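What follows is part of the complex, with its chains left where they were.
First chain written, first letter: the chains are A and B, and each begins at residue 1.
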Amino acid sequence: MKARLVTVSALTALMATGAISQDLSTTLPDAVGQVAPALQTYASEDLFGEVWQGENLSVRDRALVTFAAMMTRHETGELSEHVALALDAGVTPAEISETITHLAFYSGWGNATAAGVAAAPVFEERGVSADDLPAADPELLPLNEEAEARRQETVQGMYGNVSQGVVDNTEELLFRDLWLRPALEPRDRSLVTVAALIAAGQPEQMTFHLNRAMDNGLTQDEAGAMLSHLAFYTGWPRVFSALPVAADVFESRAE
Amino acid sequence: MKARLVTVSALTALMATGAISQDLSTTLPDAVGQVAPALQTYASEDLFGEVWQGENLSVRDRALVTFAAMMTRHETGELSEHVALALDAGVTPAEISETITHLAFYSGWGNATAAGVAAAPVFEERGVSADDLPAADPELLPLNEEAEARRQETVQGMYGNVSQGVVDNTEELLFRDLWLRPALEPRDRSLVTVAALIAAGQPEQMTFHLNRAMDNGLTQDEAGAMLSHLAFYTGWPRVFSALPVAADVFESRAE
């Protein structure tokens, strides 16, 4: 704690206002403390009091990956509270909206449907209107045609004769459309994708997306802090299965 | 789209009635469009408007595998709507009932319990009575004793000294009972099993069941279309982890 106290940052300042800290407590219903007082203490002292204040990842990013993880795990009970928390931490309504749309493709339509149902009353309460949300058909970000051609050629060669539908939709809907939508920064799009893969227990799909996240600006310190943060929300074993993949990615990029 | 327009099939005719298309929209609550207009557009234009109309897999099969996937993922929020959709698409109440029973064993008792709770009001509303449902103790389909003896011998040898209970129940409850119940065609039983394995993220268990599905009459085109369809409902990464297994199965059967 000492080192942290002398480097008071904007983040800890934000936490110090008490606003986020109070929001965090709304994600843990009173019933939990009545049944498991120890868990309530771990939550307030360790998870809320230490982990969320770690300086290697912003509170805003922590709120975004937590929402992505809980949405992916279909943990709908406190999902509205996590939407409100993300908004208070600086995630915009447009970014919540776009995260839901993005993860429809990366963690399934049913998860996105439930997330929409959870977010709707929060948006309404806060007066979020249609104008605040990403258009269905915006002007897309420019595409790196060369990289996409390589990706497409690889996937076509591997799976074209297994399911041409998957190959075509991956190109047309994901890499030539969804990933180019401007309402969520490519770095954030990668961030929620990696969080979803960890939460879903799919480390075998993480190499491509963690590399892409770091190409898109995620630092190694942020990736490490995300793993540490998500251990609480996905359970330790999910993160321990992701660690060797992250180790390989970090090593390969250091060469 | 052009090629499809000149080969109007029974399926597209069914879709053209608008009945299924209207049903599909009931699986996406209005709240989703209020929060994520882009997702609503992807749903109506791409998922409902294109994918569900793909000619390589019938609407009936699509509704059945979608229900199996959502049930396996315990996505209960719109599960009643998916039961209604499946019934409208030509899945019989008996087949829904039997799918729930089958997947109790392949995706867990809790998922089957929740699916029963979701289906009950739909069955009641449509006047489905006990007479329409499979008996608990019907006359079973004939068993390929030789193949079953081989399977049993292999599993006994591998796991008999680990858990004789698993080995015995697998033989007595699954392969000498459940799989022989006549209320769901073996091909459909395999279809929902493979869909459940993809949805649960268990490609490592898929080789046996995809081969069995194809032995039971599922075509390679149908399997490929199922993968493409399920990408939307399970998320892309689940399907990308299943693709190499499908590729191996297709290749080994082509030899």
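Rule of thumb we're sticking to: a contact is a pair of C-beta atoms (placed from the backbone, for glycine too) under 8 Å apart; a residue touches a chain by one contact, two chains touch by 3 or more.
Note that this is a predicted model, so its numbers are computed, not measured.
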Given 2 displayed copies, the complete homo-oligomer in this file holds a copy count of 3
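FYI, only the chains that are shown with their structure count from here on.
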Distance in whole angstrom between the CA centres of subunit A and subunit B is 29
In their shared complex, subunit B is touched by residues of subunit A numbered 72, 74, 76, 96-98, 100-101, 103-117, 119-120, 123-124, 130, 133-137, 158-159, 161-166, 169-170, 173-174, 181, 196-197, 200-202, 204-205
Seen from subunit B, its contact residues with subunit A in the complex are 27-29, 31-43, 46-47, 51, 54, 56, 70, 73-75, 77-78, 201, 223-225, 227-229, 231-241, 243-244, 246-247, 250
